[in-house]
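Below you'll find the structure, written out as structure tokens, and then a few comments.
Missing here: one protein chain of the complex. Every other protein chain is in place.
Residue numbering begins at 1 within each chain, and the chains themselves are lettered A, B, C, D, E and F in the order written.
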Amino acid sequence: MTASVLVPTVVSPEVVSLYIPAIFTGLLVGLIGLLAISYQKNDLHALILTDIVSLGMLILVAAVGTDLAEALILPGLVVELAEILAISEILMSREMRKMDKTVELIPLPLSFNMEILDTAPTFLAIILIIYGAFLSGFTGGAIAGGGILFYVLSKMTRGVPSNTWEGVAGASAIAWCLWIVGFLIFFVAPSYWLLALFLAAFGIFIKVAFKVGLIGVIGREEFKKDKE
Amino acid sequence: MKLGRIWNSLATPKNIPKLFSIILGLVLLTGFIVPLTYNDHQLYPRPTPQLQISEKDPLAPYNRGGIPLEEPGIVKAQYPQFALSEGMVTGYLSPIAIGVSNTTLYFGTSIYSSPGGLIDEILYYSRGFDTILESSILMMAFVIASWVALHFTMRRKEE
Amino acid sequence: MDLSTLGGQFLGTIPLGDIVLYLTTFNLFMFGAALVFTAIIAMSRTESQVEAEFGTLNEREKKVSKDEFKIRRFLSIVCGLATAGAMITGDLFNFTLFVCLIGIVNIGIVAAVKEVDVLDSAFQYGIIAMIATLPLFGGAASILATTGTISLLELVNIPTSAFMLFSSILLFIGVAGESGVAPFFATKAEMFRTAGSPFLVIIHLSSLLVIVRIIEILLIINKPFGI
Amino acid sequence: MFDIYVYFYTGVLLVILGSIATAIGPGVKDPIVRTLNTEIPSVGVSLILLTYNHTIALLTFIAATVIIMMILLRAIVRMEELGAEL
Amino acid sequence: MNLMADILLNVTVAFFVGSILLGLQRKVMARIQMRPGPPIIQHMLHTLKFFIKETVFPRTAAMPFYVAITIILCAIWVAAVIIGPVTHGPLLLLFAIFAIHKIVEHNAGSSSGSPYGKLSCVRAVFSAAAELPLFAVLIIVFIQTGTMDLNGIIAYQAEHGALLFTLPLTAMIFIVLIISKSYYYSPLNITLARDIVSGFETEHFGTLRGFIMISEAIAWYMLLWIFLTVFLGALTPIEYLIAMVILTAIVGLINAVTPILNPNHSVMTEVTLAFIGIVGSLLMIFFL
Amino acid sequence: MDQIFYLIYVLAFVIGSIIGLVLSYKKYTEPFIRKNIDTAALVIAIIGWVLALNFALIPVIPYYISITVGVFLIAMVIGMRPGYGRYETVIGFAVAGIIWILRMVLS
Partner (left out) sequence: MAVLEFINITYVSAAVVIIGSVGIIALPKPIDKVIMFGLLQGGFIGMIAAARYLDVAMAAAIFDPISTVILLIGITKLDEIRKKKQKQTQEEGFLV
């Protein structure tokens, strides 16, 4: 396999020829999303529509078509996910304050008889976690996290004690610190790059997987607060 | 005083996202007129799409050469002088990954997203600081969401 | 053009692989200012608002509860550090990520309060911040596409094209949305009516410093025509 | 090599069609319909990522879409439960 | 001359001249309103007086911050003097200092817990939306002259004539900025408008207030100094003094005869003016 | 070196105003109602303005000292109690100005 197949000196002409249509698509999608936001009257709809706008952003970044661009898509994805998470939470909190139903509100429990909810979760979750662990990094974290999320969403007994919650969140914070250590090793002691690589890859993996898994707990709407 | 009323309505929070999206939309519209230029001398270029997979490369589409732990792969970083073991991560494959690559032709993505590989090099080494930030963005968003959820929005069983 | 035309004396770089942080007098000053504020915030307690009640002689004291105080202080410190980082980073994409971090943390700082109006403006600000990721990352990516680099130290030497101008305008709108400045400040001003001044100041600090910095970056990308 | 263009233009078609559908499609007054419609452009974006061979990003994107969908659905269900009039 | 001595000298001059100018402004306004008005040195006397008054701290204040903010305020304006008259550093730094000044204004208001301070704080945020674009006219100066360095700008003006005549719109915007930063009854300065008592200064007493007033004086001096240096080029100290007196008198005149705008309208007026000024100046640069 | 002199002038102005203020409060106990001219203040003002504007007339004394003294005396009159010292200042300035113009014309 020749070096030019491995890494060319210039970006291939196909990608260059796709650049303009891709950018136009991105701009168009962004434009449609923005127009929709500008005439919607409902905050929840605005939240959903911002999703479209950020898809436009992903296209704009992807259109560059290099490995660097791919590395830059991941932050974009993560930012989108993170902001939707935080903002939807704020929206709910605002509405609950407005309604003044903070305590009385009892969400409907999950009560269905779906066959798939009895058999599938364990199986799918195990596959996804193993596959995610093999992938490691952000990708693996997201995939394994998706598995955990699904499992938690459909299987967990009612009510999660807050200590468990804090424990899992703490573990993921520690994993994040591992990643910082890995990052520093890369520059302080370049000869140990392999160690740094593994620290970084699995630090991020554990962190993202746990966080995403906890989103599943949020999805259950139930939460048992410990006595303080 | 019409101007005054317009100014007042601009100070209402609910109208601001709409205003922002209209302004941004107008700017995006100009994007259709501006002549687009693409510089094909990019950092970290990649081969033509589907080229590696067509050549039956088990590591497609991320094969960038190099021998694990011995020879660095080929990368075109911005500042090679600041990355001493440049290309080593790109060339690295974990033992499991080597095993997988010997069995099948179509698992290149998994192989290269397991520890080692080009994207890992960019994400963790040459642009590692970005990854710190993006993971902290996720973490902060999660901290916010979980705090709000735990304190306000989720149902609490007071037992 | 040279970086020192804008920011004064060039004091050195901090290389972290492809991301190179650099220091000029200007960057160093703002970096220091952000850090000083962060340090003071880390050790301050919050004020309490005392307001007279309507119709009676009583007064009402609005305080920041302990739980709320802890999380808000944590987020403010993160915000301060992110601002400090955004001041000295020499990489466009890194900068946009810092700005995103600032945006999300700013929303978080006010998300912990109980006033509906404040939450509402936090939400609207959040929507803007989300929309703003399009021009922010999109602008940075277009600059990458048209110049082949996103390091500011390299961009300084590349002549401006029309597309670069367009991308940098996108970038500016992105930063404006993400940090919530003029004329979108209105959403933000509402957020300041709540108690907890040390945390609120960091919101304001971050957006103003980021705006000053983005102006520097715009001038780096678009070499003005006088030169 | 013709394959690339099929992926790309199918992706572009889906993205544009889907985003128009999300913006003004039939029945989008109902938030759940709107959320379901956002799935179309996200598949379109996946195809565009596939065109450029951004496969790792594609993997992450597939996982992230599911998570985002869950978050949005939760918000929608919750709002409905509250009977919130926004 | 020794750098430290130079700094000390310039800071002292800035303080004295600044506070006399502020006194002059009050005097001018008083005369227009047919009052005798306070002596010219009243502002300085106030400042000195506050240093011998008892310093008390509100029970509700956010503690280290409440004190630190005054020191920061002083520090940034001393830094401004160092960057401006002493070393002739980059303009962008002055811009940064101005941004931090807005933050300090904000926080001085909110850290006391007083509702008046809080209002002033919210207004500081609000007005930052308008005043920063005004200050951004310095960017136009950069586009015209190609340098951010004050020495470079002075040299440019020595060669091409004063910028006041090449960029009149920009200078006009800067004067709007000066008005919006002026202290007594300015139509645009909403943070210190009298409907909220003394704005962000309301709850700072004794020594702390003294520091704030010192900074105010230096800030006023620096604002005028920047205007004169950027738009007129190198002047001798006596010319600076005369020009500053004239500018202060004009500002006093304007303040005395205009009503105070409500916050929204003030901000939008400034934004509109900034927009006109910036776009107009850019058009003038590129098409004339 | 220039700036030190200007600092000295400013200081002289400040101190002069304070002294003028204090003295005038001692001298006039009521607010400004009388419109007659105070001779002592008039003399001080004239001397001050002449010294400050026409320092070149007295080559014996270094210019900065004469200006300092002049500014000090001017400030004493300007800084008087609100309302007082206005006419004196104007007259002093007029006299000094006339002398200055004459000097310019004659030389």
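Please note the rule applied: a contact is a pair of C-beta atoms (placed from the backbone, for glycine too) under 8 Å apart; a residue touches a chain by one contact, two chains touch by 3 or more.
In this text, all values refer to a predicted model and were calculated from it rather than measured experimentally.
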Open item on the list: Touching residues of chain A against the unshown chain: what are they?
Closed with: 108, 110, 112, 114, 116-117, 120, 124, 127-128, 131, 143, 146, 150, 153-154
Task: Residues in chain B touching the chain absent from view - done: 50, 53, 61, 104-110
Open item on the list: List every residue of chain D that touches the chain not included in the displayed model.
Closed with: 3, 6-7, 10, 13-14, 17-18, 21, 25-27, 30, 32-33, 36-37, 39-40, 43, 46-47, 50, 55, 58-59, 62-63, 65-66, 69-70, 73-74, 76-77, 80-81, 83
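Quick note on the criterion: only the chains that are shown with their structure count from here on.
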Task: Those chains which touch chain D and also touch chain A - done: B
Task: Most distant chain from chain D by Cα centroid - done: F
Task: Pair of chains ranked first by number of touching C-beta pairs - done: A-B
- [ ] Can you check how far apart chain A and chain F are, centre to centre, with Cα atoms defining each centre and the answer in Å?
- [x] 76
Open item on the list: Need the CA-centroid distance for the pair chain C / chain F, whole Å please.
Closed with: 53
Open item on the list: Could you pull out the residues of chain E that touch at least 2 other chains?
Closed with: none
Open item on the list: Counting only residues that touch at least two other chains, what does the list for chain A look like?
Closed with: 14-15, 19, 23, 30, 34-35, 37, 43, 46-47, 56, 63-65, 68-70, 72, 74-75, 78-86, 88-93, 96-98, 105, 107, 135, 138-139, 186, 215, 218, 221
TODO: Give every residue of chain C touching chain A within the complex, in rising order.
DONE: 16-17, 93, 97, 100, 103-104, 107-108, 111, 114-116, 119-120, 122-123, 126-127, 129-131, 133-134, 136-138, 140-142, 144-145
Task: chain C-touching residues of chain B, taken from the complex the two chains share - done: 10-14, 16-17, 19-21, 23-24, 27-28, 30-31, 34-39, 41-43, 77-79, 82-83, 125-130, 133-134, 136-137, 140-141, 143-144, 147-148, 151
- [ ] Report the residues of chain C in contact with chain B in the complex, numbered from low to high.
- [x] 15-20, 67, 71, 74-75, 78, 82, 85, 91, 93-94, 97-98, 100-101, 104-105, 107-108, 111-112, 120-121, 124-125, 127-128, 131-132, 134-135, 144-149, 151, 154, 161-163, 165-166, 169-170, 173, 177, 183-184, 186-187, 189-190
